[in-house]
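A single protein chain has been omitted from the complex, and every remaining protein chain is retained in its original position.
Think of it as A and B in the order they're written, each chain with its own count starting at 1.
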Amino acid sequence: MITIKTLSDENLFTAGHTACPGCGVAMSIRNAIRVLGKDTVVYVPASCAVVFGTTFPYGAWKVPFFHTAFENTGACLTGMQAAFEIKGKHVISAGFAGDGGTYDIGLQSMSGAAERNDDVLYICLDNEAYMNTGIQRSGGTPFGAWTTTTPVGKKIQGNRRFKKNLGDIVTAHEIPYYATLSIGHPLDFIRKVEKAKNIKGFRFLHMFTPCVPGWKIDPAKSVEITKRAVESGMWTLYEFENGKKKITYKPGKMKSVKDYLLMQGRFRHMSEEDIKILQMWVCKKWNLHYKEKGEPDICEIVQPEEHHGITEEHREMHGP
Amino acid sequence: MKKVMMGDHAVAIGAKLSRAEVIPAFPITPQTLIIEHIADLINDGEMNAKFLTMESEHSVMSAAAAASAAGARVFTATSSQGLAFMHEMVYATAPLRLPVVMVNANRTLGGPPGIWCEHNDSMGVRDSGWLQVYVEDNQEALDMVIQGYRIAEDKRVMLPIMPCLDGFVLTHTVEPVDIPEQEDVDSFLPSFSPDIMLDPVKPAMIGTFMPAEYIMELRRQTAGAVESAKHVVMEINDEFAKTFDRNYGGLIDIYRMDDAEIALVTTGTVTSTSRAIVDELRNKGKKVGLVKLRFFRPFPIEELRKALAGISAVGVFDRSISYHGGGPTFMEVRSALYGMNITAVNHLAGIGGRDVTEDQIRKMFEITQKAAKGEKVNTINWHNTRGESV
Partner (left out) sequence: MFELRFHGRGGQGAVMAAQTLAEAAVIEGNYAVAFPFFGAERRGAPVLAFARIDSKKIFSKTQVYVPDCVVVLDDSLLDTIDVVSGIKPEGSVVINSKEEPDEIDLGKELRTGAIDATSVALEILKAPITNTAILGALARVTGIVKIESIEEAVKTRFGERLGARVGERNALAARIAYEKTVIGISKGIKKLETKKQWLPSYQELPVGGALIEGRTEAGLIGPGSFIENKVSGWATFRPVRDKAKCTMCLLCWFYCPEGTIVRISDRGDLMTNYDYCKGCGVCENECPVDAIKMVRGRV
């Protein structure tokens, strides 16, 4: 098993790349490729990582790199892996796609590769919006978040939908391995990448990668924020192997989501009402992931006022 | 060995004989029989290749590009909406110089949807950098898959190529096809070995983000490769003729053009029907000829000028419309003839899969003849179209 101490010194994603200071994607890429090693071929769809990782004639990748479009990470991995297999080469085909490239425009292509159980490693670098084009909402954007396409207006404030449950979508394909990772949890991170490296079939690593300008955070806090995300339940660390889910880190006590939100400019406008709504979502997620059999639901937050007393049953019985 | 088979089967056998290694596939009429037959060949152990059941045409061309970049010989086929759906990736493959062979079964590109032959699907990607060759019969379809790899993978070219065959008119028509011997194909077509590919032994970056300081040179380079393909097409045509005793003429094929006064320029299966009409008119003493435009990319400007030198009028057949100014073949042919004293008229026919009859072809010659005599005719003629008088 690899630890921080035994992690390779070799920089397969070199210094001198042009990511923003404190970039969560750059951290995740650098460490993932350290574990995967040099017998890896990477596909990167349209994203910040294409630009800061390669700008002709320069590149940070020291392993083979391929890019063509936005929505085709799954398909490109399938294609290159087929070529390696027919040539008898033992190579890891790894894709590094963003949340937009996975949740939205690339969902079909990812699903195809997952459903076929192609022997590839799909990595989703989830920074919760289209950052390369300047912070637009994606299916991975959390409730309440400001983006340039969910602006904080006089009438509507921020994103009105909850983050899409990608984990359930991916695992519904009955693939051998799916895991969520956070750069702020290094041992868990390394262990999951190493595990995915050695499994055959379609593996999916879902990495939580803070974006300094997109989240409007202090660059120094980009690792700390992942820890706060996990402690609050906004991000959960688990893995899904051969049909079984396993929590790999359970926070001792759920921290209020507010602490997490206040660190980030993208949430700072949120009303108490909206924070409550988001907290309810987090509680639901928390209970789904962490609640042991027989334990009561954990959530200190009460329902928002206007929803009080009106349940779906109530509506059915009495009308709206 | 001669066998009676459909165009789609001939194409599949062409892919097998070419030892294509990766076949990303997605069904679309009238191409589906191609990939079905390849799947049969692979599952029966007659062909050693990876068959990838992709979930869309966009993914087909993505997987094709990636497999080609990783050094595999890639074959696929598509049609119409499928080609349109992979449009982005069609544009991605050529400048990255990935020599994929993809057969396009020409079909109406909706809306409104239709499944029959029209050339508007492949004409939509004529500026993508792909080479395009339009074939006339099932034998040529098979042969152009094999020749296609030689042309595409030639170091002077390194571009993808799209043999186009008329949907249903060829894809679903049986006729005798001479199947080349595998060993002859093997000696004609060596295995694919690109100089640079995705391989950890010698890491390369392919498809990097490219600033304005470089893209213009990359475009110029791609244009140069298409230009080089002209020479390579001729060279490989001649070599193929020597090995297999079938000569397609290279970029264009000329039929009875000696002392011709007028000519028809055609693409695809209409060429075949037109040959018979040329014979008929020649028997009546009319000095008519035929030029089969095989390659639309590279476009044979000099070859057309040479073939048509001396005639007074040319009729250009188009099976698609650019909605103003006639069909794309007409626009390119007329532009190629710039400065020559030749009247050019456009014959639009067979659009949406309407049958192109012998009478229509006679009419095309008749109108072209009138134009040659200086009589007033329409420049753009919609044949067999209600409301149009031709």
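Here is the rule we go by: a residue touches a chain if its C-beta (ideal position, glycine included) is under 8 Å from a C-beta of that chain, and two chains touch if they have at least 3 such contacts.
Note that the coordinates shown come from a computational prediction; the quantities given were computed from them, not determined experimentally.
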Only one of A:G16, A:G88 or A:G153 touches the unshown chain, namely A:G16
Of A:N127, A:T141 or A:S222, which one is in contact with the hidden chain? A:S222
For a quick check of understanding: of B:A39, B:I196 or B:I254, which residue touches the chain that isn't displayed? B:I196
Which subunit B residues touch the hidden chain? 95-98, 158, 195-196, 202-211, 213-214, 217-218, 220-221, 224
Positions on subunit A where the hidden chain makes contact: 4-5, 7, 9, 11, 13-24, 26-27, 30-31, 48, 51-52, 55-65, 183, 186, 212-213, 218-224
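Keep this in mind: only the chains that are shown with their structure count from here on.
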Between subunit A and subunit B, centroid-to-centroid distance (C-alpha), Å: 44
Which positions of subunit A touch subunit B when the two form their complex? 38-41, 43, 50-51, 54-57, 59, 61-69, 71-72, 74-80, 82-87, 89, 91, 108-109, 111-112, 115-116
Can you check the complex and tell me which residues of subunit B touch subunit A? 21-22, 24, 48-50, 52-56, 58-60, 62-72, 74, 88-89, 92-93, 96, 198-200, 203-211, 214
